[in-house]
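The complex appears here without one of its protein chains, the remainder shown in place.
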Amino acid sequence: MTGPVGGVDGGPVGGVDGPLLVVDGLDVTFQVGGERVHAVRDVSFALDRGECLAIVGESGSGKSVTARTLIGLTGGRSTVRARRLSFDGTDLTALTEARWRAVRGRHIGLVLQDALVSLDPLRTVGAEVAEPLRVHRLAARDEVAGRVRDTLADVGVPDPARRARQYPHQLSGGLRQRALIASAVAAGPRLLLADEPTTALDVTVQAQVLDLLRRLRQEGLALLLISHDLAVVAGIADRIAVMYGGLIVEGGPAEQVLRDPRHPYTQALLAAVPTLHTRRSRLAVPVPRQPGAGPDGCPYAARCRLADERCRTELPPPAEADPGHSVLCWHPAPAPDPSGRSDPFRPSHPSHPSGPFGSAGPFGSAEPVGPAVLAVAETPPLAHMPTGSVPAAGMPTEVARGEVLLDVDGLSRRFRGPGGAWQHAVDDVSFQLRAGETLGVVGESGSGKTTVARIVLGLLAPDAGTVRFAGVPWNGDGVLERDRRPHRRRIQAVQQDPLSSFDPRYTVERIVGEAVAGSRRRGGRRARRDRVAVLLDQVGLGANLLGRRPRDLSGGQRQRVAIARALAPEPALLVCDEPVSALDVSIQAQILDLLADLQRDLGVAMLFISHDLAVIHQVGDRLLVMRDGRIVESGELRQVFAQPAHPYTRELLAAVPRPAESASRAMAR
Amino acid sequence: MTNIDTRTDIDAGTGSSPETGGSPETGSSPGAGIDTVLTGGARRPGPRGWSVPRPGVVSVPRPGVVVAAAVLALAAFVAAAPGLLTDAAPTDIDPVHALAGPGAGHWFGTDQLGRDVFTRVVYGARTSLLLGLAAIGLAVAGGVVLGLATALGGRGMKRILTWLTDVTLALPPVLLALLVVAVLGAGTANTVIAIAIALIPVYGRLVRTEAMLVLRSGYVEAAVGLGLRRGVVVARHVLPNALGPVLVLATVGFGTALMYASALSFLGLGSSPPSPEWGLMLSEGRDFLQTAWWTGVFPGAAITGTVIAVTVVGRYAQARFAGRVDWRAGR
Amino acid sequence: MLRAVGRRLARAGAVVLGAATLAFAALQLLPGDPVAVMLGPATTASPQVREQIRADFGFDEPVPVRYLHYLGDLVTGDLGRSYQLQQPVTALIGEQLWPTVQLVAASVTLAVVIAVVSAVLTAGRRSALRAVVTLLELVALSTPQFWLGIVLLTVFSFRLNLFPVAGAQDLRALVLPAVTLALPVAGVLAQVLREGIETALEQPFVVAARARGRSRIGVRLRHAVRHAAAPLLTLSGWVTGSLLGGAVLVETVFGRPGLGSLVLQAVASRDMPVVLGVVLLTATVVAVVFILVDLVQLALDPRLRTAAAL
Partner (left out) sequence: AGLLLTACGSDDDPAPGAAGAGTGATEKPVAGGSVTYAIDTEPTCFDIHVSPQDITAAIQRNVFDSLVAEDESGTFHPWLASSWETSPDLKTYTFKLRQDVTFTDGTRFDAAAVKANFDHIKAPTTKSRYAASLLGSYTGTDVVDQFTARVNFAQPFAPFLQAASTAYLGFYSPKTLAADADKLCGGGPVAVGTGPFTFTSYTKGQSIVLTKNPAYNWAPATAKHTGAAYLDTLTIRVLKENSTRIGSLTSGQIDVAGAVPPANVAAVEANGRLQVLRRDAAGSPYSLYLNTTLAPFTDERVRVAFQRGLNIDQDVKTVYFGQYKRSWSPLTAVTPSYDRSLENSWPYDPAKANQLLDEAGWTGRDSDGYRTRDGHRLTVAWPIIPATIREQRDVLGQAFQEDLKKIGIELTRPSLDAGTYLKEAYAGKYAVLDFSWARFEPDVLRLFFHSASTLAGGGQNAAFVKDPEVDTWTTTGAGTFDEKVRNDVYARTQQRVVRIGAVVPVYTPSSILAAGRHVHGIAFDTNAWPQFYDAWRDRK
């Protein structure tokens, strides 16, 4: 067919030489109120047919904007500038709205970041998948249904005919994501822009979607994959571009970037990923706040341990570390030493000076820790992992175990689900937790983890079963809140979303102070204030935050405040419900480190809930695996990881993405 | 849709899908949407990833907000110190100069008894604003009691109060106010009571929704986890946080109250003369629209201007507030 | 589905019963001797006549008995007799219903048309036009309705003689009252609709649709408008209420017959059975509107269907 875009339609496939997509010097700014937001700065990359380029970087680094610019939907009050922006030989910058429309969906597909809301809830899945076919008139009216079914089947949606008639909300997250991908590829585009296609999904589902993308790529689809998670892209990307502050700070072949990160940010990012191999080792490299960079400086300067004056005022020129591996840094790490091991910090930079916490604080150690990923590059695959992995220096392997602190027996709790039927959220759950011990709980969404936590916290009464805490009845069996109240302070919680757990009107001081107030250390306002300051210090926050309100804190700071509050009453048990899943990897790493430190120092027991095995692996002593409200497996953490007994556990383990694996695979090539 | 009324109606128990940005309320009870009307609907931020900072979320451009705030400030000033703007008394009659047109001596002209319309509008600000404030204050106070009782009460109490709210919400406020006036009789005090009663269920519902949200929030759980008593939790966290959005909405409701008051005055059931009250003046002036337009036009402009200003400022405040309250819903 | 309807009907029934009780309670709260009130200050009725009236209206029965009588009568559709007009309330309401229905129907249509046109034309554009339209909407909903009516009347009827002043003779006489009643409602609807469209246009699925090649207009028509309809629907109850309430004012200004003038006259002469009848009718109408809105919403939004099976 002859379309409006020369070179895109009509021409023989691959008839145009050169890469499918060329982005050169892309610059996007937004006008927000009176301010200009420079979202994307001088970004350049190219993508070949059938190739997969992954863009990684933390929240707000400009990944999505880049993707949307490539499909002409930058949106808002944006200004897009580029030296070159071409797709299959067509200059995208010159396209009119009408010609853009012919490209969208037909030649370039976009899978939006938020899969769960990217399908129109009022239209059937089939209608959405059919939309590109209808808009581009690619199928006759009576063929559409068939094509939709085929496409859905292609992306691995079982029973496609029925699914097509359903509405998005009737589909599970994974199916919805597939349907969204189906709608993006239905018209047979040659480039797919996939913006965080797996973020909201359970690990097992995530693995399936990644498989799907891998397959599509094998079928010749070029893929621009966006993620904030290196582990996700590791197994699929040919090349990786790391974005920070709108810039591509490092880019190159996947295995090279993963193995030999040259940019400090990439290094930090890699170091922060908890994997199944980093147990009890320090994840994050603590970096004191530094003065931010000027508008022309390196945006990472504020967080960079290597930053100097030049970094703050001047943007480094693009440099090739290796052929095809570019890095944007005044202080790039050198090429890896021939042994294949690397410690990028030691040779080229002096060790970091003491942070503001002093050497006594949990982060005081200036001892640099090599990125764990690199260290485990040669570690044998998981199944063969020896029972004792090498702990980082100074970390106790074991915490002394004490009495049974928490005794949970036969808990059940039902809720009325949609449709009015009663569903078991928790079904006959029993376990014990000893003083000073960390019990990890994993399971996918809806498996009842939070419900267990709420029952343990005494916020929800079980339908059956009992909870005993330190030997006294705590919940179930007609225990009243009145009886519980005096002991409440001994069990504290750290929630997934710290912001929502703070009264928005309270300052940090009042938030933590409220927890202090009733404690035995009753005293004057001053005493309380001092105690709050000590607590903040304990979690690595300065007293300068006392007067702040939660909204004015960063995510990591908020979680620390939450932890400080939970520690204030000196609890014997800390219940952490997904305390890190809302955080960026690097911050997540800091919090995990902090929790590990605290537990070591204070000997507090923890019930640690996560859907992320890698995270649990990082902190847990023992492990419960939950599914559909039941405990399907439990045991010593290492035992379970080494020899998962239940098929579901095995499935979970197999689905965990491993950046190191792909790196090693790439090397083996 | 506004933040408030799209939240799942708790008692209806029919959860809307959590992942949607603007899923409609289900099992809506009578009165759903009244909040929207009061607020005019400030925008909720989109779901994660698209919540772009947009300062101009109000449907009124910023200069409008400034002008509106200035108008309000003026009205408040005038109400506080009418004597500064005019020497005359609002009830001084001067039959010789009755119905004189606007001019140097009388900026807004004079009315049927020769009273200076400007002076009356100025003094009317106090009566009208106080009337509006009293009505909305009563409505909010009643709403807080009703809403908190509904949110905190036991199952039976909850049922009964919800039902009562439903019943009153099923009656149009004007009709409800008329009914109250029919029982109590007309007059300024009764106007206030009538308007308050007509609005109490609206605010009651609002407070209930807010209180339920706060009750389910992480920080109330945290407070409970600290072993605080229920009363302490309610006083420290639930009430202050539930009140915020309600107070913001009350600004807009203030305008509504003024309008209802003038409607009652028009129907001859409002405040009693000779107190200068805008609605009353407007309604007295309507017979002179053809012969002495100034007797009605100026009080009318005062009402419209104040209500617009209050609405604009209230909505702006609400939009500013929206960001604050949004995450309290736990999203 | 049937269960959903049943539940809603039960809830509406409870609301109507509540309104009836409320109304009855209001009747009992009236200060003064009901017979004296009924006769008014300007009468020379003799004591026998007063006794007769007392007996006729059952004022001498104890309150609980009267309440039961009242409920019993309600069940049979008997709303009692007007004190002043000495006619069955049902008959009075019956004959006043039609003009109000006409007026309200015309206003709803007008309001929706104005709102849709204004919202669709100005949604999502930060233009001068949008600012002006928004301001006009604000003025419409911030001006006392009776005043709006009188001004429209003066301009279009007295001055320009375009429309007949008053009454309900023909369709032309309906124009000005309907406009007066519709304008404030249209203002609110337009703002909510615009809000809805703008919110919907910001939703990811809209971007997703555009990424599939849909045009701007296509996205508005195929996706945004349906979403914007939902918040509009939740307003239906308010719209019904405010139109019925506004009818009181508009009918007075334009000298139209209808429930509004009926209830106003009844309030002024404290003809409580009539007031109660209208109150009850309104509550019923609003309750029914809510059922309908709920059901329409169910039909419109598949997400609610699963939930509604509750």
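The chains carry the letters A, B and C, assigned in the order they are written, with residues numbered from 1 in each.
Simple rule for what comes next: a contact is a pair of C-beta atoms (placed from the backbone, for glycine too) under 8 Å apart; a residue touches a chain by one contact, two chains touch by 3 or more.
These numbers come from a predicted model, not from an experiment.
For the chain that is not shown, the touched chains among those present are B, C, taking the whole complex.
When the omitted chain is restored, the residue from B:137, B:153, B:185 or B:305 that touches it is B:185.
Across C:143, C:234 or C:252, the single residue that touches the chain missing here is C:252. Residue positions on chain C in contact with the hidden chain: 30-34, 36-37, 39-49, 51-53, 56, 84-87, 92, 95-96, 99, 150, 153-154, 157-158, 161, 164-168, 251-258, 261-262, 265, 267-271, in rising order.
Touching residues on chain B toward the chain that is not drawn are 91-93, 95, 98, 112-114, 182-188, 190, 268-270, 272-274, 284, 286-291.
Everything that follows uses one rule, which is that only the chains that are shown with their structure count from here on.
A complete topology is adopted by the chain contact network, contact being made between every pair of chains. The pair with more inter-chain C-beta contacts, choosing from A-C and B-C, is B-C. If you average the Cα atoms of chain A and of chain B, the two centres end up 44 Å apart.
A separation of 51 Å divides the Cα centre of chain A from that of chain C. Centre-to-centre spacing of chain B and chain C amounts to 20 Å, using the average Cα coordinate of each chain.
Multi-chain contact residues of chain B (touching two or more other chains) are listed as 15, 17, 20-21, 23, 47, 49-50, 56. Multi-chain contact residues of chain C (touching two or more other chains) are listed as 203-204, 227, 301, 303, 307, 310. The residues of chain B lying in touch with chain C in their complex are 1, 5-6, 13-17, 20-34, 36-37, 40-41, 43-44, 46-47, 49-50, 56, 59-61, 64, 163-164, 166-175, 178-179, 181-183, 185, 255, 259, 262-263, 266-269, 279, 282-283, 286, 289-290, 296, 300, 303-304, 307-308, 311-312. Looking at the complex, you find that chain C touches chain A at residues 203-205, 207-216, 218, 223, 226-227, 300-303, 306-307, 309-310.
Listed in rising order, the residues of chain C touching chain B in the complex are 8, 11, 14-16, 18-19, 22-23, 26, 29-31, 126, 131, 134-135, 138-139, 141-147, 150-151, 154, 158, 188, 191-192, 194-196, 198-200, 202-204, 227, 230-231, 233-238, 240-242, 244-246, 248-249, 252, 263-264, 266-268, 270, 272, 275, 278-279, 282-283, 286-287, 290, 293-294, 297, 301, 303-304, 307-308, 310.
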